[in-house]
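Shown here: the complex without one of its protein chains, the others still in place.
Chain lettering (A and B) follows the sequence in which the chains are written, and residue indices restart at 1 in each chain.
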Amino acid sequence: MDILIAQIISGLAMGATYSLIVTGFNLLFLVRGVLPFAVAHIAVLSMYAAWITLGLTNDNLVLAIPVAILAGVLLNVLTEPTFRPLALRRAFLETMVVGLGIGIIATEVMSHFLHQGRTIAFPEVLVGGGGMVRLGMIVFSLGDVYTLLGAIGAVIGLFYFLNHHKEGRAFRAIAQDLHVARLLGIPFNRTGIYSFAICGLLAGLSGVLMAMTLGSAGSGLGDTLAIKAVVLMMFAGMGNLKGGLICAFIMGLAEALAMAYLPGRWTEAVVFSVIMIAIIVRPKGVFGSQA
Amino acid sequence: MAQKRGNILKVENLSASYGRVSAIRQVSLEVNEGELVALIGANGAGKSTLISAVLGIAPAKSGTIRFMGQDITGKSTDSIVASGISVVPEGRGLLPLMTVLENLQLGAYHVKGDITRYLERAFDRFPVLAERKSQPAGTLSGGQQQMLALARALMSSPKLLMMDEPSLGLAPLAVNELFEMIDDLKKEGQTILLSEQNARKALQYADRGYVFEVGNIMLEGTAQELTGNPHVRYAYLGGTE
Partner (left out) sequence: MSLQVIYYLQFVAVFILMTWAVYLPFRAGQLYNGPIYCMAIGGYFSAFVARDFGWPFGLALIATVVLGAIMGFIPALGFCRTTGLVTAMASIALIYIIQSVIRNLDFLGGSRGFWNIPKVGYLLPLAYGIVLIVGLFIYRFDHSRFGRAAEAMLVDPELAAAIGIDTRRLSVALLIISSVIGALAGAIFAFTLGTIFPESFGFALLLYVWSMMYIGGRYTMWGAIISVPILWGLPQWVPHAVAEYTNILYGALLIIIIIVRPEGIVSRGMLQWVRKMSEKHKQKGEQ
């Protein structure tokens, strides 16, 4: 039983990292009508940024975290101009292909230039200081706890921003009715850049959290994460922020439990089959999309 | 004779289109400070296109638009709105999922600093909205929505308020309320450009007017002149009175 709880916590932590990426995807979908495939890759690149910083500064954690987040913001904002002409044309499927293109480049950079394509591993200090928490018979890692707290904090911050801040309201206005937003004088370009910046922040933070939970990263991680995020988005409903969050946690949980209880090699096939069928049956997503 | 007022909006030989069809050709008009200027004409005659063009949404093919002396032709919508023009769009243009309060807050997007007093002013003027502050805008009645759209446009204390077919879809009682509100605003000194199919009401309150037909301005003059004009009476005011 206690092992189960430990796995649940671990699964939730994993789900927490997914949730930030999915939220970033959903945010840009709502505000810009794009599918920023490469946000996941940027999250992984933030992990590399953190890793490099740790290596250069002798494991200085306090420096590595902001560096990672900053890397996420900068990289994502850099990609904004490539999406702009498409966002103006409302060419949604094409934005996915462009995102894919950026993802390919990111993956190649990771596999060729960063650490010669080998996986990077994070030292103990990042994975919760190797500390374990004990609650009675239940043992789980401190890193998972930090991850959950970090993700929850970020999500609360985001929702506060969307509901109580002028620019957040502007985001929602654009998502609900682009024409009206324009009439109100909400600037398309500036809000676009803000939204990419915030999404980049979420990606960078997700990278930090992944460093804590996964403990390592490789060049292929970007692709895997991106697919999972998009599939989650569709499963929950495109643009559905709350739905995406819930489904991200469910996926984390499902993966953890499946890994523990199903013969390992079939996990992926089962999970993907279920999701695929669910999407076909309910193309608008389980929680409804805001397309 | 009315004293010379400052010129707020000056449109000269403007041709613009919204969509593939060229909707207005060689249109010239002006709005001076404190005036209520009415645009009369049938649906599709070009009134809405003019408003879109002033806002920078319908691209100008030729001609100029001057606001407070500055050339705003070709500028982006957000800079135009920021410089002091706001619009009550056709069909209200509210965000139905957002609350009354949030819609008002969005009206003040370009206002710097604390907007509490602007909100208070809006709620004073429209007590109905104060009562429904936290309700989604979509749950309001037609007349109330119109009030909200107007209040939202006023949040930024615009130098020029444009209204596109505000009486459309409103019950007669609400239309009367609406025009009384417009009159109140005019008395407070607000400069208004009003596009209306309901010519009678519009000319009743306006200082001057322009008659649009098929993308051109056919007639212009003071409200009295237009009301007395036989063509206008026949086409827009329902025959002999």
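Annotations
Quick note on the criterion: contacts are C-beta pairs under 8 Å (C-beta built on N, C-alpha and C of every residue); 3 or more make two chains touch, one makes a residue touch a chain.
The model shown is predicted, which means the values in this text are computed figures rather than measured ones.
Shown chains touched by the undisplayed chain in the intact complex: A. Among A:G11, A:G103 or A:G150, only A:G103 touches the chain left out of the display.
Only one residue in the set A:L4, A:I156 or A:I277 touches the chain that does not appear here, and it is A:I277. Listed for chain A, the residues touching the missing chain in the whole complex are 35, 82, 85-86, 91-94, 96-98, 100-105, 107-109, 112, 223, 227, 230-231, 234, 238, 265-266, 268-269, 272-273, 275-277, 279-280, 283.
One rule holds for everything that comes next: only the chains that are shown with their structure count from here on.
Averaging Cα coordinates per chain places chain A and chain B 44 Å apart. By the touch criterion given at the top, residues 166, 169-170, 172-173, 176-177, 179-180, 182-188, 190 of chain A touch chain B in their complex.
Within the complex formed with chain A, the residues of chain B that make contact are 55, 57, 76-78, 80-82, 86-87, 89, 93-95, 97-98, 102, 105-107, 109-110, 152.
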